[in-house]
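Of the protein chains in this complex, one is absent; all others appear in place.
First chain written, first letter: the chains are A and B, and each begins at residue 1.
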Amino acid sequence: MEPLLACLVGLLFAAALYLMLSGVLIKFVFGLALIGNGINLLIFAAGRLELQQPPLIHPGSEILSHPVANALPQAMILTAIVIGFAMVTFLLVLLYRTYAYTGTLDADEAPFQEEWREDDSCPEPLIRTQQDIKRLRRESEL
Amino acid sequence: MHSVILKTATRLMVGLILVFAVYLLLRGHHEPGGGFSAALVAGTGFALFVITEGPGQVRAAIRLRSTTISLLGLGLAVVAGLPALSIGQPFLTGFWWGPANAPWLGTPLIFDVGVFFAVLGAILAVLLALEEF
């Protein structure tokens, strides 16, 4: 089964890289979410897939009475999933904040290429209220 | 959202979801579940609550600030490591109370509860902030 899963991991990686390279920041976050899934599957598959019983000790017995799936990668993946979730959430918010200041999500556009300002000042945010959001969306849809 | 059916159903659902979360948390040491999944279940329940009733209602309902909840969780997790220190064992070594063959309370359980509150607080903080801005 591993070779097939390996192909899926490769596909997830390729798709994630392609999205991240696009230069559109939303797609970048999508790519990051995909790559997280890919990594989790990678760790999972590296711990082998022959055994399909969950790693639980049945009530009544004190030790495992039958071979079970590898518990170690599972424990690693479990925390990785939650951390990946926190990471994606933070990136989403960062994305929004970037958009509020620059008005664009295209990393190849001018505001991202700007030199540092001499006086270290911050640019004024474009978005302060809900009205600003609506206005910007209207403008971008025109 | 202004759907009466949704609102009524939500009241019932959120309660059920939270009870389920606590169930998952408590059985986690022996069956699938545990602090992480329980916190995510509770977080989903609160997400439903926030979407139907709005963040103000949710804040009023939980009373505590979400940062307090996550700090409480981290604190519990750290406290769970202390008993071991007092008898000279490494920090966070498991420590159980009760009969030797079936102890009913151990520091790993306290730790798991700490994980639950820490993650739940984190989810709530982002959820409420996202709904409010």
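Simple rule for what comes next: a residue touches a chain if its C-beta (ideal position, glycine included) is under 8 Å from a C-beta of that chain, and two chains touch if they have at least 3 such contacts.
In this section, contacts and distances are computed from a predicted model.
The chain that is not shown carries the UniProt protein name "Multisubunit sodium/proton antiporter, MrpA subunit", picked from "ABC transporter ATP-binding protein", "HprK-related kinase A", "Peptide/nickel transport system permease protein" or "Multisubunit sodium/proton antiporter, MrpA subunit". For the chain missing from the display, the contacting residue among B:Met13, B:Ile62 or B:Val126 is B:Val126, taking the whole complex into account.
Taking the whole complex into account, chain B touches the unshown chain at residues 28-37, 40-41, 43-44, 47, 51, 67, 70-71, 73-74, 77-78, 80-81, 91-92, 94, 96, 103, 106, 108-109, 111-112, 114-115, 118-119, 121-123, 125-127, 129-131, 133. On the side of chain A, the interface with the absent chain consists of residues 1-24, 26-30, 33-34, 37-38, 40-42, 44-49, 51-59, 62-64, 68-72, 74-75, 77-79, 81-90, 92-97, 99-100, 104-108, 112-114, 125, 127-128, 133, 136-137, 140-141, using the contact rule stated above.
Keep in mind that, in the parts below, only the chains that are shown with their structure count from here on.
Averaged C-alpha coordinates put the centre of chain A at 24 Å from the centre of chain B.
Remark: chain A residues 54, 56, 59, 78-79, 82, 86, 89, 93 touch chain B in the complex.
Those residues of chain B that touch chain A in the shared complex are 30-32, 36, 40, 119, 122, 126, 130.
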